[in-house]
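For this depiction, one protein chain was excluded, whereas all remaining protein chains were kept in their positions.
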Amino acid sequence: MKAKSHINKVFLGPPLFVLAVLALVPTIAAIIISFQNKELGRRGTSFVGFENYINLFSDRRFSNAMKVSLQWEAITVIGTMIVAILVAILLFETTRGRTRAIISTLLIVPVLLPRVTAAFVWKFMFNPLLGVINYPIKELTGAPIEFLSNIQTALISVAVVDIWQWGLFFAVILLKLLETLPKEPFEAARIDKARTWEIYAYVAIPMLAAPLISLTFVKMVESLRSFDLIYVMTRGGPGIVTETLDMYAFNQGFVESGRISYASAMAVLMLLTTIITFTVLFKWVRKWQTA
Amino acid sequence: MGAQMANRITFGSISARVVLACVVIFAVFPVVWTLLNSFKEVVDIVTPTPKLFFTPTLENFRYVFERPSVRLGLSNSGIIVFSAVALGALFGIPAAYALAHMKSRVGDEIKFFVLSLRFLPPVAVAIPLMSIYLDLGLYDTRLSLTMTYVLLTLSTIIWLSIPAFERVPQNIEEAARLDGYGPYAIFFLVALPVAGPSLFGAIIFSFILVWNEFLIALMLTTSEAKTLPIVASEFTLLGRNVPWGILNASVIVLSIPPLIFLGVLSGFLNRMFKK
């Protein structure tokens, strides 16, 4: 028993120390910097109290960024789950054996791509002059659709790329989960002459409720990482309709003015929001799943 | 919408197959199209009608590989990613083993701490680190980016390796103990080999995660330590008299390493979700 606690100390001690240092140092630094007026390329830094935070609340681009981030979360999480469920059922119903294995492998290709690649690939396809998506549109209507520079379509168009990557990946996971379900309830439902969609809506999906909620949670966390797509595809434009919080923080801290402190204040608020939200959600999901 | 689709599946397996084909095309067409474009000359890309057949050229790839920035990015990415993954595995796999055997509240809290690191928005990590590394003179170095990436690889490897160790049958470890194996011998000689394939999957997963990482690298490097995703993004955003074929080739080069491991990951998923 003693030997076991020894191995735990050796195995857990160093990694937890490393993680704690790597995670806590930037977090504490972010908090300290957010109370200063640090700027790239300007000498002299002093503490300014809550000034950065107060300024944030009257900054329309900040409130816009919060709105865009929430929209992004909603669109990508819901879109991903819908695509995942539909495609998983489609695969489960129509394919067997080798075909299914090959298609499953193909469907995880998008998620493996670097997001920079995914973003470029789609940006090129959306291109009003050269894009393959716009080619049929031009043939039919005579004019291309400017997917990425139209205020109505820009955010959705970027979200399509995210759903392309994650929705198809989750479909494969869901398919594997469907395969693990017992056959009996399906057969019972079939004998009752339930329609296919009824079997899934009333039997299969409820049986998979727990993993579905876990997947939704994972997607909510991963959707925070929208930056790469938006950076390559729209840079937050047209105007600021796709400017998410991380894009705006990056713009403030790096590109437009190098206001590290102002960006740090944003980072701290994001940190607090995500940690609190996801901790509460996680504990809730845990409790719900074990109950 | 779900109902309609399901009905079509029941009543017409042909239309279901058509839908399935569309899904597969949706998944792979963008990648295939980019691959084709990377072998095209500009005149074959800038056509009013998209071209499927053309005389392929390797010129785009030659150009990409001859750029000093691409070579630097390639070696930076290789060194940084390899180091971060190796360190992550070295520290992470033993930690996961220990956590898999801890059935206490403390164990749960530690597991949650490791998971919660994924909740950190990357920009919130990058901005303060930028300031710290600048003060330390470590900004835009491979060392500082590697250290930052260990945070990602370590937490990912721990989190994904715990289930791998949990699936090692307890009676095997018990039998080894009765044979007089010490705890370290059990880890190295029993648990590690049995969990091996899944652990490999976890390591590859973390490799892809950092190979593809963009935002942190963008903020923590400016010239010397730039990784390949940054170099590729600069290509794709060049703008003036756009060399489209070269842009397509640059993203293909960036995407090859993750795609090599497609088979490994597919197998990893199968093991993770097997009953």
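Labels for the chains are A and B, by order of writing; each one numbers its residues from 1.
Quick note on the criterion: a contact is a pair of C-beta atoms (placed from the backbone, for glycine too) under 8 Å apart; a residue touches a chain by one contact, two chains touch by 3 or more.
Convention: contacts and distances are computed from a predicted model.
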Which of "CheW-like domain-containing protein", "Na+/H+ antiporter subunit C", "YeeE/YedE family protein" or "Bacterial extracellular solute-binding protein" is the UniProt protein name of the chain not shown?
"Bacterial extracellular solute-binding protein"
Just one of B:V24, B:I79, B:L134 or B:V194 touches the chain that is missing; which is it?
B:L134
Missing-chain contact, candidates B:A176, B:L237 or B:M272, resolves to B:L237
At which residues does subunit B meet the chain that is not included here?
68-69, 134, 139-140, 222-224, 234, 237-242
In the full complex, which residues of subunit A touch the absent chain?
37, 39-41, 60, 128-129, 143-144, 146, 148-151, 234-235, 237-241, 254-258
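The working rule: only the chains that are shown with their structure count from here on.
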Averaging C-alpha coordinates per chain, one finds the centres of subunit A and subunit B separated by a number of Å equal to 15
Residue ranges of subunit B touching subunit A (in the complex, touch as defined):
1-3, 5-7, 9-10, 13, 16-17, 19-20, 23-24, 26-28, 30-31, 33-34, 37, 45-46, 49-50, 91-92, 94-95, 97-99, 101-102, 110, 112-125, 127-132, 147-148, 150-151, 154-155, 158, 182-184, 187, 208, 211-212, 214-215, 218-219, 229, 232-233, 236-237, 244, 247-248, 251-252, 254-255, 258-259, 261-263, 265-266, 269-270, 273-275
In the complex with subunit B, residue positions of subunit A that touch it:
3-4, 6-8, 10-12, 14-16, 18-19, 22-23, 25-27, 29-30, 33, 38, 82, 85-87, 89-91, 93-95, 103-110, 112-125, 130, 132, 135, 164, 168, 172-173, 176-177, 179-180, 195-197, 200-201, 221, 224-225, 227-228, 231-232, 245-246, 249-250, 253-254, 260, 263-264, 267-268, 270-271, 274-275, 278-279, 282
